[in-house]
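All protein chains of the complex are present and in place, except for one that has been dropped.
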Amino acid sequence: MIKAGIIGATGYAGSEIVRILLGHKDAEIVWYGSKSYTDQPYGDIFQNYFQIVDADCKGDDLNALAEQVDVIFTATPQGYLASVLSEEILSKAKVIDLSADYRIKDVSVYEEWYGIEHKSPQFIKEAVYGLCEKNREEIKKARLIANPGCYPTCTFLSVYPLAKEGYIDMNTLIVDAKSGTSGAGRGAKVANLYCEVNESIKAYGVTTHRHTPEIEEQLSYASGEKVTLNFTPHLVPMNRGILITAYASLKKPADYEELKAVYDKYYQKEYFVRVLKKDVCPETRWVEGSNFVDVNFKIDPRTNRVIMMGAMDNLVKGAAGQAVQNMNLLFGLPENEGLKMPPVFP
Amino acid sequence: MIKAGIIGATGYAGSEIVRILLGHKDAEIVWYGSKSYTDQPYGDIFQNYFQIVDADCKGDDLNALAEQVDVIFTATPQGYLASVLSEEILSKAKVIDLSADYRIKDVSVYEEWYGIEHKSPQFIKEAVYGLCEKNREEIKKARLIANPGCYPTCTFLSVYPLAKEGYIDMNTLIVDAKSGTSGAGRGAKVANLYCEVNESIKAYGVTTHRHTPEIEEQLSYASGEKVTLNFTPHLVPMNRGILITAYASLKKPADYEELKAVYDKYYQKEYFVRVLKKDVCPETRWVEGSNFVDVNFKIDPRTNRVIMMGAMDNLVKGAAGQAVQNMNLLFGLPENEGLKMPPVFP
Amino acid sequence: MIKAGIIGATGYAGSEIVRILLGHKDAEIVWYGSKSYTDQPYGDIFQNYFQIVDADCKGDDLNALAEQVDVIFTATPQGYLASVLSEEILSKAKVIDLSADYRIKDVSVYEEWYGIEHKSPQFIKEAVYGLCEKNREEIKKARLIANPGCYPTCTFLSVYPLAKEGYIDMNTLIVDAKSGTSGAGRGAKVANLYCEVNESIKAYGVTTHRHTPEIEEQLSYASGEKVTLNFTPHLVPMNRGILITAYASLKKPADYEELKAVYDKYYQKEYFVRVLKKDVCPETRWVEGSNFVDVNFKIDPRTNRVIMMGAMDNLVKGAAGQAVQNMNLLFGLPENEGLKMPPVFP
Partner (left out) sequence: MIKAGIIGATGYAGSEIVRILLGHKDAEIVWYGSKSYTDQPYGDIFQNYFQIVDADCKGDDLNALAEQVDVIFTATPQGYLASVLSEEILSKAKVIDLSADYRIKDVSVYEEWYGIEHKSPQFIKEAVYGLCEKNREEIKKARLIANPGCYPTCTFLSVYPLAKEGYIDMNTLIVDAKSGTSGAGRGAKVANLYCEVNESIKAYGVTTHRHTPEIEEQLSYASGEKVTLNFTPHLVPMNRGILITAYASLKKPADYEELKAVYDKYYQKEYFVRVLKKDVCPETRWVEGSNFVDVNFKIDPRTNRVIMMGAMDNLVKGAAGQAVQNMNLLFGLPENEGLKMPPVFP
């Protein structure tokens, strides 16, 4: 039985780790960490776990935690893990970090986009970027996983096959993204009140969103060239879900069957990535609550562009689900253990 | 392995049976019945099951189905099962009916409220009303289960302890109910379009809703007296969830501790019924996607009334979840097998 | 031209006063008071007024304001106006208070339910309860208007005719209310975040909501007897709208036509109260954005109860619209001046 501890268990991503691990037959949670609700019953904060989780919230003492568990999930604000991580902790427990602290290899890029000084750059090189479908083998051997951002995961999986196989001109790539509101976190801000979000849609972080360099870095690895792109996220009045609509020019003429074969080459054996049938567009409702990512593409012969689309649940494959998928890899379990729940609709 | 067939698999309740059985280790679905989508891949209609369910929809031939399965779920319009059920079918397979056809013991009451002639009243007596927490033992021995309605389930469980123990004046009972829109089904009607339901709330079926006699009958059994009450459902702009707010006068003075003890007497050992802490009101978000029912009550000394409240997911405990709970009882499995998934929030 | 000042212009109710007065041909706003946003352009806070309102927010100096305006609207927290109101202010400007400070005639009841010491009880007697359809004549002569609460307005107008004419047993009256989220205000609280409110419904303030004594007092006046009732509000995932479902036993047998005549007696000449056709239930979508209140009733011969229903926009007839209706009466204008906008649907 894998013993797991969660720091940040009272955020949306943290509580989703709880939901998934409660259904995981080889793992148990022994530490529900929450700085804001220390000593309060976890099931009082997230009432969905009432009578299911019988534990009080603990603080965020990572050293104490590392003594008690095999794996630590940190669903914490940017900068937190970097400020407390140590060789000692890593020697005792695997760490899966849902923040951005170890995702970006070039620390100066991290510091520029996040506006934070990185407190433990010495671990960046060791950290493995936990996009399981791409880095499966490296993940298995890692101690420290940088769990990918929600937008980067969905963008990468939507674009990866065509980028990798050289079908698209990376200089033309534009990513227009849409996310449900849980991605904004559980902080009490006027901008996230029900009446402010409901019945509205807006772009935010235009040209400046922090997931931009993460997407660029991963797509640079995939395509073998330095990628600079536009990434524009939008806030959608729904709880969960991310939809990616990505545009790029084709470098060479290609028809549906050819590109479909490219997608299938990468995803036919992937449990969690579903390449939809011809002309079926991904919709977030079909993946809600699950670890699946639905992708598809459409060629526009009029403009010689291909439109690549992807849908997933930002809290599952975009956060907690992928974190557990990483845990499974780290501990030699089947990759989809505890993650086979079908999407919930409606 | 229990072989299951579903008639009406392309409705919201039917597809929820699919979701639950896919996670049930002792059951498998061998028949996805759908009159509207016969011969189409099930995963094309409910895209959430794409690459998860590899089967085409079949028709609604109950006799053929009974040959192949151990249990049949009918998530069909009122009157359908009554028109096709036979001794032969019942001799081959257990039947769990999610429609109202066998819920009401007095056939004339059924015919009056539903405006349908009952085509097989001979089975009414045999049918067991599948409210598991109440009729557990009878269910285990049954061939035909009348799976309770969504509103009746939530109302009954909210009111039952005080009704049974004689604390409330049943003549004063008023049930004000609120439901998400999935309860209205998947039929294409203007009244259920997004723009018609969104940003609005309304009462409907005032004094005439068909669940009224079902609630009255069950509460009559519980209280030992003939119950006539007001039941007013409301349509709420959300997908899932039912909330019950029930009002009744106390027959004898009682304080919180006394009534709490009554609720605990009936529910302390129940896995799916959670009596909340003092002053915590049930909210549908805390039970969404799960088979739990959250109940609580509040005494008003000013009016000598008690307000009884309950929240559950109308598609789970109010339909598919309770149906599977009944299946578990019918086949001697642990009652919560395949039903332990925690609520999904947010 | 009536000069108006608003204290609390950056709350939802305050900003709705702005919307209405901008379309009012006989009034202009000269003071947008906001303690939180003083000196910021009003159109930057409520971006809907960008390039429409060209003014900065001012503070909440009621004495300075009274010098400049004919009427002051206070859309402020409970206790604020009571703490600053003076004879001098009232001698200079009419005051329409959207808080509860002067609604309840018995100061001890106010202090008990609101948990605040009333700082200027000397003005309570003078204040006129601004339910225009009821107190029209007194309002015309007043200096200080206690603008009614949202729930009390909708409840009162739904129940008033039958209470006044003695058709219902006031001891049996139960009010089950449902409100959109704008009623909770614009404060940054976790409980009002999008993801917490969306896809859920709950009761709150059960037996303790502050609007209870206000409803009881007004219905006591109407019925001529002391009314004690149950009032249970629920939070609905929508921006605007209040729906009332009220239950009471009939004191004497009555049929539809008789009760319809009673409603018509009180409302046939009322511009803003619409008695719907037989069997048509009020829905909040049909009144959104307008000052209308839709009411109707249904008799249940089985239980001898009548169900009275009402729907309105909590920010308009429940706050800003009724406030302007009061202003019209105070200044001798047609009561519906600036308030004739039809409901916005969808």
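Labels A, B and C are assigned to the chains in the order they are written; within every chain, residues are numbered from 1.
Keep this in mind: a contact is a pair of C-beta atoms (placed from the backbone, for glycine too) under 8 Å apart; a residue touches a chain by one contact, two chains touch by 3 or more.
This is a predicted model, so every value here is computed, not measured.
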- Query: Which of the chains on display does the removed chain touch in the whole complex?
  - Reply: A, B, C
- Return the single residue from C:Tyr12, C:Tyr37, C:Tyr114 or C:Tyr129 that touches the missing chain. C:Tyr12
- Have a look at C:Ala55, C:Leu90 or C:Met341 and name the one touching the chain we're not showing. C:Met341
- Across the whole complex, the chain not displayed is touched by chain B residues 12, 181-182, 186-190, 192-199, 237-239
- Message: For chain C, which positions touch the chain that isn't shown here?
- Response: 12, 15, 18-19, 22-23, 44, 46-52, 182, 199, 239-240, 274, 276-277, 280, 283, 285-290, 294, 340-346
- Taking the full complex into account, what residues of chain A touch the chain not shown? 172, 174, 176, 178, 180, 195-196, 198-204, 206-207, 228-230, 232, 234, 236-241, 243, 245, 247, 281-286, 288, 298-300, 302-303, 305, 307, 309, 311, 346
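Everything that follows uses one rule, which is that only the chains that are shown with their structure count from here on.
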- Based on the touch definition given at the start, go ahead and assign the chain network to line, ring, star, complete or other. complete
- Task: Report, in whole Å, the distance between the mean C-alpha point of chain A and the mean C-alpha point of chain C.
- Result: 46
- Item | Averaged-CA centre spacing for the pair chain C and chain B, given as whole angstrom | 38
- Message: Show the residues in chain A shared as contacts by 2 or more other chains, in ascending order.
- Response: 12, 182, 199, 239
